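My questions will all concern the structure given below.
The complex is shown incomplete by one protein chain, all other protein chains being positioned as in the whole.
First chain written, first letter: the chains are A and B, and each begins at residue 1.
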Amino acid sequence: MVVAFIQRAVVQGIPLLFGSTGEILTEKSGNLNLGTAGVMYVGGICGVIGGFFYEQNAAHMNSFLAVLIPLLCSIIGSAIMGYIYALLTVTLKANQNVTGLALTTFGVGFGNFFGGSLIKLSGLDVPSITLSKTSLCFKTSLPFADKLGVVGDILFSYSFLAYVAIIIAVVVSLYFNKTRSGLKLRAVGENPATADAAGVNVERYKYVSIILGSIIAGFGGLYYVMDYACGVWSNDGFGDRGWLAIALVIFAIWRPNISIFGSILFGGLFIIHNYIPGLGMGTQELFKMAPYAVTIIVLVIISMLQKREFQPPASLGLSYFREER
Amino acid sequence: MALKPAIELRNITKTFGSIVANKDVSLTVDRGEILSILGENGSGKTTLMNMLAGIYFPDHGEIFINGEEVVIKSPKDSFAHGIGMIHQHFKLVDVFSAVENIVLGIEEKGRYNLKESAKAIKKICDAYGFEIDLNKKIYEMSVSEKQTVEIIKVLYRGADILILDEPTAVLTPHETSKLFNVMRNMKKDGKSIIIITHKLNEVLEISDKVSVLRKGVYIGTINTADADESILTEMMVGKKVDLNIERADIENKEDRLIIENISYNNREGVNILNHVNFTAKSGEILGIAGIAGSGQRELLESIAGLRHLSSGSILYNNAETGEKENLRDKTPLQIREMGIRLSFVPEDRLGMGLVANMDIIDNMTLRSYKKGKSVFVEKKAPTDLANEIIEELEVVTPSAKTPVRRLSGGNVQKVLVGREIKANPKVLMVAYPVRGLDINSSYMIYSLLNEQKEKGTSVIFVGEDLDVLIELCDRIVVISSGEISGIVDARNTTKEEIGVLMTKGRSADSNEK
Partner (left out) sequence: MKNKEKVSEPLFHIVKRGNLPTTKSWLIRIVSIVAALIVCGIVTVLVTGENPFEVYGTMISGAVGTERKIWSTAQNTAILLCISLAVTPAFKMKFWNIGAEGQVLMGALASATCMIFLGDKIPNWALILVMVVASIIAGAIWGFIPAFFKANWNTNETLFTLMMNYIAIQIVSYFVFEWSVPAGSGHIGIINPTSNAGWFPTIFGQKYFCNVAIVIVLTVIMYIYLKYSKHGYELSVVGGSENTAKYIGINVKKVVIRTMILSGALCGIAGLLMVAGTDHTVTRDTAGGRGFTAIMVSWLAKFNPIYMILTALLIVFLQKGAGEISMIFGLNESFADILTGIIIFFIIGSEFFINYKLKFREKTKEVKD
């Protein structure tokens, strides 16, 4: 049962890991994107739309295309969301909180609207959006996983997107600390005026990190539908995972490598009530509070410690205008 | 063969809204030359240089580098032309180490490797004699260490045109002479250097040529060899100004504020004020002189009830009751409730004395809004007060309902000083009250302070212009690195005497702690 628990925790954690890695990348540029929840919905539904049309129209499904098409659609959808946010907050210097919340309203609405109306709009005669074939292609796991016993189950039994999530988190972490470009990005988030004076193109860094961050977060939505939900889209099914991803950013004190373990911990906290015998329905709900409560505790502790390295990027939430005086 | 000048500016104009910061400025700098840009505070020196650094973009005019016309749209363009600027407010990322800050924005060939970069940086440090721990985080550094990082940054980038914006303001004399040596070495290498300053002795010591700006207008350039202090002063201020500030002698002074042995450590635990003692008397203007950042700000804020002292006491001598009341650890509100009228014009006018987004009336309300038992703010008196100040102090504003951020610097200051004086203070503290003000406004402020003094107020005046301090004040307290290095009689002192006291540095025993 422990193995099953860990497996489920990982599966729960992966969407959060995508979301938080994307959000960390965005926040390191000094932009707090509260639209991540919306972006993840859009990333999910765009993948579904792509997969839906491919599954409906292709006579013989090619498993490579079955993965590639939803993936590309997800990327395009999330990138557009990121672009809208960047355009408003970076170029037009709009308030980041308001823009982010509007983006979430829009994104969640977009997801639920197309989730609920896709069949009607496409005029196809199917009872519900169930992409079981596409989902199967996404869920292909490593062939040798079941031959390795418990180790295989815990480490190698997941679909490829799970490994992509971990790889992206590691790459982003290395990017921050081991590359020149990462140094510049961190400078933009800490002190854009300094970065600007040092010749860093602040706007470009913000745009790129916001859009890439959105794409990564969007994968979280895609993974959720294709893997966790087995290709079945249900409205609001994704729930509050987008906000949980933002919580995870704080928990990981803006470090994607901590986020990897954090996501599994959060995933575990999210489902632990299923594994404790004798809990009432109500008590189970109380257990679901744990990730948020833990985040608040971390937030309070880092603010009390006052250690500079643990603080959010210094210019988080502020827009930058070079000629401000 | 005549070499083309390294930099040539032609007819540069820059405006901010209705404010003209630079008007038709033209100047040239040759290779291997040090040019001083001299001007009073607010004469547009920094704005002009920021256009070379790519921070601002000129409205009109052309820039030539080595004879070729260039467009500097961003700091990146500025680097590409070999320009490196050391800003007065350091452009450093606090949570980064020195190395990280130095390599930021440099396109080096090869792999990104901080250790390798640190080695290369170390070579520069050794060559010029900088002593600095390259792995130290900026937020752990002192001001002069930060400046060293800034200078290394530009050197490491290999700039051949260097701009230094008031580099000596935060340095000790020893550090200053070290910096000047570095500058001379760079000049020998054929680099061009522009140094912004308003200190005449430095201009004469270090530069080859001096260009003078006055209120954004280019006045002219002369060779340093042909210049002396009086010529430069005349260029700077227009005609030779004998300040001629009136100074009355008041009889029967009594002690008003007795500062006893106060010490203050900031949040990071750094000692800012060290056993400070002095007494401010009624009917006198007590000047406070010192290099910027020697603890003046913290001293005034401590008296105003904004900082927690680690030791000492601030005694207010109440003439009516004859009692001495300790103001230490009292909040501004408590001080007011004790019936002590203490007015304070802080250095940061819009950030501390006023609320930039509020109109003049609402800013007048700041001092009086608590009055009365009503839950509502009384607006009548502040409105009258606002109109009174606008009229008496000739504040230029569309109306009393204009947000103060839209007023010019001088008018902002009149609003603030007016409000503080109208509170009928027993103690009036002013910090750099004429910074950024034109001559007329400055004189108006001086006469307002004199009026207060004649009324028996104890005025504490923190200033930077020694001439003004000597002519306006009765006594001058000189502060150096948070310690009182001397108290002089303004009528019998010289600029040199104060200058020596200002740069005295910490006494040996206090450093050991």
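Basically, a contact is a pair of C-beta atoms (placed from the backbone, for glycine too) under 8 Å apart; a residue touches a chain by one contact, two chains touch by 3 or more.
For clarity, every value in this text was computed on a predicted model and none was experimentally measured.
Q: Given that one chain is not shown, what are the shown chains it touches?
A: Displayed chains contacted by the hidden chain, ordered by label: A, B.
Q: Write down which of B:76, B:178, B:253 or B:336 is the residue touching the left-out chain.
A: If we include the chain that is not displayed, B:336 is the one touching it.
Q: Just name the one of B:344, B:432, B:446 or B:461 that touches the chain not displayed here.
A: Spelled out, the listed residue whose C-beta touches the missing chain is B:344.
Q: Touching the absent chain in the whole complex: find that residue among B:124, B:182 or B:366.
A: Touches the omitted chain: B:366.
Q: Which of these, B:80, B:222 or B:306, touches the one chain of the complex that we don't see?
A: Missing-chain contact among the listed residues: B:306.
Q: State which residues belonging to chain B touch the missing partner chain.
A: 17-18, 57, 59-62, 68-71, 73, 304-306, 331-336, 344, 346, 348, 350-358, 362, 365-367, 369-370, 374-377, 406
Q: Identify the residues of chain A touching the omitted chain, counting contacts across the whole complex.
A: 32, 34, 84, 87-88, 91-95, 97-99, 101-117, 120-121, 235, 240, 243-244, 246-247, 250, 280-286, 288-289, 292-293, 295-296, 299-300, 303-304, 312, 317, 321, 323-324
What we mean here is this: only the chains that are shown with their structure count from here on.
Q: Could you please specify the touching residues of chain B with respect to chain A in the complex?
A: So the residues of chain B touching chain A come out as 16, 53, 55-56, 74-76, 78-79, 85, 87, 91-96, 100, 103-105, 108, 112, 137, 139.
Q: With touch defined as at the start, can you tell me which chain A residues reach chain B in the complex?
A: 178-180, 183-184, 186-187, 190-191, 193-201, 308-309, 311, 314, 322-323, 325
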